[in-house]
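Every protein chain but one is kept in place in this view of the complex.
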Amino acid sequence: MAKQRFALLGSGFIGQVHAASLARHPDTELVMVADVDNSRAEALAKKHQARAVDVSTALNSDSIDAVLIASATPSHAELLEAAARAGKAVYCEKPIDLSLSRARDVVEKVLPLKIPVTVGFNRRFDVSHQQLRRQVEQGAIGHVELIQMVCRASEMPALSYLQSSGGQMRDQAIHFFDLLRFLTQDEVVTVAAMGAALALPEIAKFGDVDTSIVMMRMHSGALAQLDNTRRTGHGYDERIQLMGPEGALESGSQSPQGATLWRGNQRIQAGLWPDWFSRVQETYYAHLDAFVRHLAGESIPDLPGLLDGLQAQAIAEAAVTSLKWGEFVSVEQFAR
Amino acid sequence: MAKQRFALLGSGFIGQVHAASLARHPDTELVMVADVDNSRAEALAKKHQARAVDVSTALNSDSIDAVLIASATPSHAELLEAAARAGKAVYCEKPIDLSLSRARDVVEKVLPLKIPVTVGFNRRFDVSHQQLRRQVEQGAIGHVELIQMVCRASEMPALSYLQSSGGQMRDQAIHFFDLLRFLTQDEVVTVAAMGAALALPEIAKFGDVDTSIVMMRMHSGALAQLDNTRRTGHGYDERIQLMGPEGALESGSQSPQGATLWRGNQRIQAGLWPDWFSRVQETYYAHLDAFVRHLAGESIPDLPGLLDGLQAQAIAEAAVTSLKWGEFVSVEQFAR
Amino acid sequence: MAKQRFALLGSGFIGQVHAASLARHPDTELVMVADVDNSRAEALAKKHQARAVDVSTALNSDSIDAVLIASATPSHAELLEAAARAGKAVYCEKPIDLSLSRARDVVEKVLPLKIPVTVGFNRRFDVSHQQLRRQVEQGAIGHVELIQMVCRASEMPALSYLQSSGGQMRDQAIHFFDLLRFLTQDEVVTVAAMGAALALPEIAKFGDVDTSIVMMRMHSGALAQLDNTRRTGHGYDERIQLMGPEGALESGSQSPQGATLWRGNQRIQAGLWPDWFSRVQETYYAHLDAFVRHLAGESIPDLPGLLDGLQAQAIAEAAVTSLKWGEFVSVEQFAR
Partner (left out) sequence: MAKQRFALLGSGFIGQVHAASLARHPDTELVMVADVDNSRAEALAKKHQARAVDVSTALNSDSIDAVLIASATPSHAELLEAAARAGKAVYCEKPIDLSLSRARDVVEKVLPLKIPVTVGFNRRFDVSHQQLRRQVEQGAIGHVELIQMVCRASEMPALSYLQSSGGQMRDQAIHFFDLLRFLTQDEVVTVAAMGAALALPEIAKFGDVDTSIVMMRMHSGALAQLDNTRRTGHGYDERIQLMGPEGALESGSQSPQGATLWRGNQRIQAGLWPDWFSRVQETYYAHLDAFVRHLAGESIPDLPGLLDGLQAQAIAEAAVTSLKWGEFVSVEQFAR
């Protein structure tokens, strides 16, 4: 197979993560890097023997097969549309757009173009979460009745980041709204959420929370819970449990390797990963790999697509509404 | 210290559990047993060298110091009031009465009598839960911000039991409403609940559920989640986790002792306790012991009292209301 | 079934443990207690509504069915012989006698009397060890090829105890020599041992060690390791692992219940049981129960008998010899 030639749009933190994956993958080649900050694009391009270009050069080049959009969120929708129109395959970081209606407009334009697109729900590619999916599918616990999801990031992001993040539901919880759909192959019907700004009270000024819990009723009748925090005192804690009539399945909290010390009446082991990135790092590569195999014609049934992006955003909108009004909210109105 | 001489009212399953505790405790003596089914009372009395009597004999006897009410729920309120009026110390199984207003009436009559009374929230005396309480108090995790509670009973109770149980909130979840107050020393402000009759759909006819999730906002601002099931395929699963800015504390799922087998790519260990009783068994004795020490003058700050009984019931009422109407419900209206 | 009426010989620490078991078991009755220290016997007898008597009264009484020998080690052999001659069933604490030849003499006299006798290898009745035995028998790992046993007591016994204990092999390791035979149904052929007095150097004066490792070759060709310590800084650590061509089985280190604390980069859990007794406590009752069921006619294939007592002592003698001379030692010469 010829290598897939990528242009990377965006060379900030997450762009650099993707650049490293593109360099490591045997079937991809990082050919161009674009960024509004050209010097940053040049530094990253140089590191990987690529070229720093402007976006239109990348999109119009015959030597580019695929585009990876890792730029600032407000630019996603426009770049996605442009790349699709240029006939490039697209790996687009989530969200498609912070505005669900804008996101829906773009999706409606892009879908008919039948371009291969994946949306950045990389956590679907966590090895343990994938085992959950497979075991659920194989009937290990019977049909799913109850889901418990935990997403506790260890360190408060910068205030500036939070101000433009869209809030905890649209920025953080959204990964788990997607995982819920992925793991259960079911849709969320009703959402109720409670939240508070306990770690950084000033974010309440712009209506955000850093600690929240969400209840959801699924179409099948199953019930789901999610809790999210923006900072912990014990590292990055991500875990998912599903229960059915015949058993329970867990993708548990994960720790780096380490020694165990028994002293007196204590047993002391390694705690959790220090931050979200050390835990989820491998999933970026695995997602890219799935996308590349998809481009090569392999069937990847769980590759997150544009409609998955819209659906997770619809749940997030319902959760935002519930947080705001203290009501049970139907997802349908946001999902159309 | 002279032994505390007990009359046991009720000789069904839970009465027999308490009888065994009273026989085993060095500072208690089981003197009398009463039951509407006299032959059952006699069998239990005989086993423990006690006397089978009727209730009024027990309450009027000078050789009785304390009464343990383990009879059918509808008789609790009356027996509690009568025993208190007779000047006996009382250990009363929960709930005081399925009707919160009836329960409140009784409590208002009993409280002024200044009789030692404890209400049967035995799970407060679980060794691991108590360690949570102590470590929270000592500041191990800072102030509590997030609580996650799981109560998954393994086997569906009999339909007849369920019909008179008051429903999952009042019968099962109530233990965890109490534990939440015990562990956080905080009060619940708002409740939202979702439930479904997934395991035994016929209970929906009388408005009950067997699978439910509950969200609560605490007075301090902390957020709490609870899930309850009436049957699992993996034994009895009870666990509680608390999180604060400096760490997280867990009283985890518990298993009987057993061997571990590694074979091929699996590691197979003992699963959970087969049923709720095998897990919580020891807490009945520990609760009794705390009550006896209280009677002997020791300060037992966490001994669950009448007001604890009312407060847990108020939360349950709010949850029932939320389940019914799909709304966020304030506890205050039920707590007066 | 009529209750088995027991006389307890010896009312020290371990005698009191057995007295509590006899009181608790539904099919046994503690009728008499004898001790060279009569006041100690009286105190224990009183506690359990039994009679303090002298040994010959107990052995000659028609109201005694069985004798439990829990006296000082030097008296075991004589009491065992006398009790057997008096026709009483006997539960005899290990060892039969510190002198293997004296022990063998007694066994040769007692065996023809066909009296039910069990020797105090209570660890055979540990729930997890029993699961090992059963799973090995069921072929979970194939035939046993490698065994690893750990016995690490937490607190150095008193010097006075050690001086008359017979040394670490005869006093502590002997339980694991028996467990090895029990778990593998195989015999030890060759022993090699290394030891040192690291925790209490003065015991080297009388040839004892407090830290030792033992290698054994089994008749089947399997290889076994054992390590023993007399004191740790991390509680009582007992565990056994067996390996075969198809897997490995472990009865692991055990801990009391407790909460888990995650803080920073640590996960802190309950350590091990504080001392040997808190871990093995339940096995005394389970052993007694097995003996009582044996007396009632049930087949208890693994009830440790007189020949088990001799065989474990033979391995201990071989280990003592290896420790002393730094040589591989054949067990056969001690087992005759």
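Think of it as A, B and C in the order they're written, each chain with its own count starting at 1.
To be clear about the criterion, a residue touches a chain if its C-beta (ideal position, glycine included) is under 8 Å from a C-beta of that chain, and two chains touch if they have at least 3 such contacts.
Fair warning: this is a prediction, and the values are worked out from it, not measured in the lab.
Taking every chain of the complex into account, the chain not shown here touches A, B, C. In the complete assembly, the contact with the undisplayed chain comes from C:Gly195, out of C:Gly166, C:Gly195 or C:Gly309. Residues of subunit C that touch the chain left out of the display are 141-142, 145-146, 148, 150, 152, 190, 192-196, 198-199, 211-213, 215-217, 221-225, 227, 229, 231-234, 237, 243-248, 326-328.
Seen across the whole complex, the unshown chain contacts subunit B at 233-235, 237, 255, 262-272, 274. Subunit A meets the missing chain through residues 127-128, 131-132, 135, 140-141, 246-252, 254, 256-264.
As a convention for this text, only the chains that are shown with their structure count from here on.
The geometric centre of subunit A is 41 Å away from that of subunit B, both derived from CA atoms.
Here the spacing of subunit A and subunit C, counted between their Cα centres, is 58 Å. For subunit A, residues touching at least two other chains, in rising order: 233-234, 237.
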